[in-house]
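In this view, the complex is presented without one of its protein chains, the others remaining in place.
Chain naming follows the written order as A and B, and within any one chain the residues start at number 1.
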Amino acid sequence: MAVKAKRPLYKRKESFAGFLFAVPALVLFAMFAVYPIVRTVYISFFDYNMLKPPVWKGIGNYTSLFTDPLFGQSVRATIVYTLGTFVPTIILALTLALLLNSQLKGIGFFRTLYFTPVVMSMVVVAIIWKLLFSFRGPINQLLSPVMSQPIAWLSNTRYAPIALSIMGIWKNVGYFTVIYLAGLQGIPREFREAARVDGASPWQLLRYITLPLLRPITVFVTTMAMISGMQEFTAQYVMTGGGPNGATRVISLIVWETAFVFMKMGRAAAMCVLLFLALLIITVLQKKWLLNSDY
Amino acid sequence: MAARGQAARRIKISELATYAALAIGALAVAMPFLYAISTSLKDPFEVFEIPMKWIPAVAHWENYVKPFKTMGLARNFLNSVIVAVSVTTLNVFTCSMAGYSFAKFRYWGRDFFFLAVLATLMVPLQVILVPLFELVKRFGWINTYRGLIIPAGTSAFGVFLMRQYFLTVPSELMEAARIDGCSETGIFFRIMLPLVKPALSTLVIFIFMNNWNSFLWPLLAVTREEMMTLPLGIASFESTYSTNYPQLMAVSMASTLPVLIVFFTMQRQFIEGMALSGMKS
Partner (left out) sequence: MNHRRIAVPILVLVALLAIGATSVGAAKTTLTYWTHSHPPMVELTKKLIAEFEKENPDVKIEYTAVPNDQFFTKMLTAMSTGTGPDVFNMSATRIAAYLDSGVVMPVMPEAFGFKSEEELKNAWVPGTLGMASKNGTVYGVPSEYNVSALVINAAHFREAGLDPAKPPRTWDEVRSYAQKLTVTKNNQIVRRGFDFYYVPNFYWLDFGILMLQHKGHILDENGQCVINSQAGVDAMTMWYDMVYKDKVAGPQYSLKDSTNVMIDFARGDVSMFISYPWGLGLLQDSPVWNDTVVVPLPQMDLANPVTHCYGYYWMVNKDTRDGALAWKFVNHLASYPELWLKEVSFIQPRKGWTNTPEAKAFPYIDVWMDEMSKSTFGDMSPAWAEISSAIQRMVEKSIMNGVEPKKALDDAKKEIDAALKQ
């Protein structure tokens, strides 16, 4: 902040040039993201089935959501999926990135292999895992030496969320690995070499040099993980249809159902607005972390 | 001498351990993939055989050929290439420029803009589809490449990604270039952009991939067969009443290949990036 106060006047011209760099993206955002979002907020105050003209409803869509146990269940399912998938994913991704950040022979092969699941479309991935998790499918076959009974992965309220998280980890690890990898490439090697000369152990190296330098990347990774966890839809739709008994009926799924299956667009919009506010609050709470640019 | 020998041995052991860890992980990652390939070569009833066979009795290679013969997948493929390449090109510019702006300049409203861009990520796509469609329709872009490309012309993910990487680049380099009389565009394109090459290749990979697999928006924005992209073509295999799993797997595997190629080419950039950071010293 002190830097800002001392900023000399001649920098203003550069500031304006800096702003211009953002303009193309901002224009596109304003048109294709901000405008539709504002429309969504507006529609959330209406009764709207998309076939008849909307009818004003005030805050009715919101008040009915607060007392809806199904919406509450959906919020819970979303949190379970997000934490259950992305906490292990981020830890694994960082570990893998550290392992892959070498010039060992054949490392390109490993990088490509680990990235393969990311490349595949979620629909296909979900179908593959649906087959893998089937009652007498390959996973239960692999587990048969240790389990006396096969597990009903997708039709048991306890196991279905676990199954989805396993699939989610498999699908997403490569994504965050690549991002960490690109971050690791950016760390000047002499930093670590200097530390090594000073006798730092590999653990100390990680703890005091690598991780702090990766902080901007970690900010990115956790934020993106939270958002993609909240937005997942295809996996649940294909693998469990939100079941059993709503155990995997995540928010995106209930939003889509409410809008396009139940034809209650206003209600779906209200759900989105609430979700948006929740995420925004979390983001603002991390604002300092997010906006800090003095690394 | 002895100490150095020890160090060399330690490195070898750590190398071996790395390989071992990577190999175990690779097996776990590869298993579902191998399963998909195995499924793609089966006949529809063989898929559910118990116990499952990893190698089908007869390899049905025609699963890979038939779909491309009977459906307009070649045209879909071309459309996908056009859309994904255009979108990626646009994003390389819009995202890196905006990310650079948010990371390296101070101006009024910067943090607000940045947070607003991030906020757009937080709305489930399903609900903004209708107003977005309405807008694109008003522009007359339904059933055109424009309708598929321009709304995807920038990405909050990409801007955020690029901003975070630009944060890791020291600002002194910019200052030095300014003192040397370099223009702002010059600084960006000639000095800053080359420094974040690994990040750029990451961006290219992700944007290309996302658009290659993009399904919901093209489904809405396109109704004419000749404008459909690959995921829409593949989806036409799905039937209300039955799914031909082997053919679905075969087509999906085949459609994954282009993205893997992009990735494999791009990941060389990482190694170049590594060499670069070595040169800095």
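Assume a contact is a pair of C-beta atoms (placed from the backbone, for glycine too) under 8 Å apart; a residue touches a chain by one contact, two chains touch by 3 or more.
Treat the numbers as computed from the prediction; the structure is a model and nothing was measured.
Participant: May I ask which residue of A:Asn49, A:Thr222 or A:Gln286 touches the chain that does not appear here?
Facilitator: A:Asn49
Participant: Have a look at B:Met31, B:Leu115 or B:Ala235 and name the one touching the chain we're not showing.
Facilitator: From the options B:Met31, B:Leu115 or B:Ala235, the contact with the absent chain belongs to B:Ala235.
Participant: Suppose we count only contacts with the excluded chain; which residues of subunit B make the list?
Facilitator: 44-45, 48-49, 82-83, 85-86, 88-90, 126, 129-130, 133-134, 137, 142-146, 149-150, 216, 219-220, 223-227, 235-243
Participant: Tell me which stretches of subunit A touch the chain missing from the display.
Facilitator: Contacting residues on subunit A, toward the hidden partner: 49-52, 64, 68, 70, 130-131, 134-136, 149-150, 152, 154-157, 237, 239-246, 256-257, 259-265, 267.
Note that only the chains that are shown with their structure count from here on.
Participant: So what's the Cα centroid distance for subunit A and subunit B, whole Å?
Facilitator: Here the centre of subunit B sits 15 Å away from the centre of subunit A.
Participant: Going by the contact rule set out above, which residues of subunit B touch subunit A in the complex?
Facilitator: 15, 18-19, 21-22, 25-26, 28-33, 35-36, 39, 47-48, 50-52, 93-95, 97-98, 100-107, 110-111, 113-132, 134-135, 150-151, 153-154, 156-157, 159-161, 164-165, 167-169, 178, 184, 188, 196, 198-199, 201-202, 205-206, 209, 213, 215, 231, 235, 243, 245, 248-249, 252, 255-256, 259-260, 263-264, 267-268, 270-271, 273-274, 277-278, 280-281
Participant: Any idea which subunit A residues touch subunit B in the complex?
Facilitator: 4, 7, 11, 14-22, 24-26, 28-29, 31-37, 39-40, 43, 50, 96, 99-100, 102-104, 108, 110-125, 127-129, 131-132, 134, 136-138, 141, 170, 173-175, 178-179, 181-183, 185-190, 213, 216-217, 219-220, 223-224, 227, 230-231, 233, 251-252, 255-256, 259-260, 265, 268-269, 271-272, 275-276, 279-280, 283-284, 287, 290-291, 293, 295
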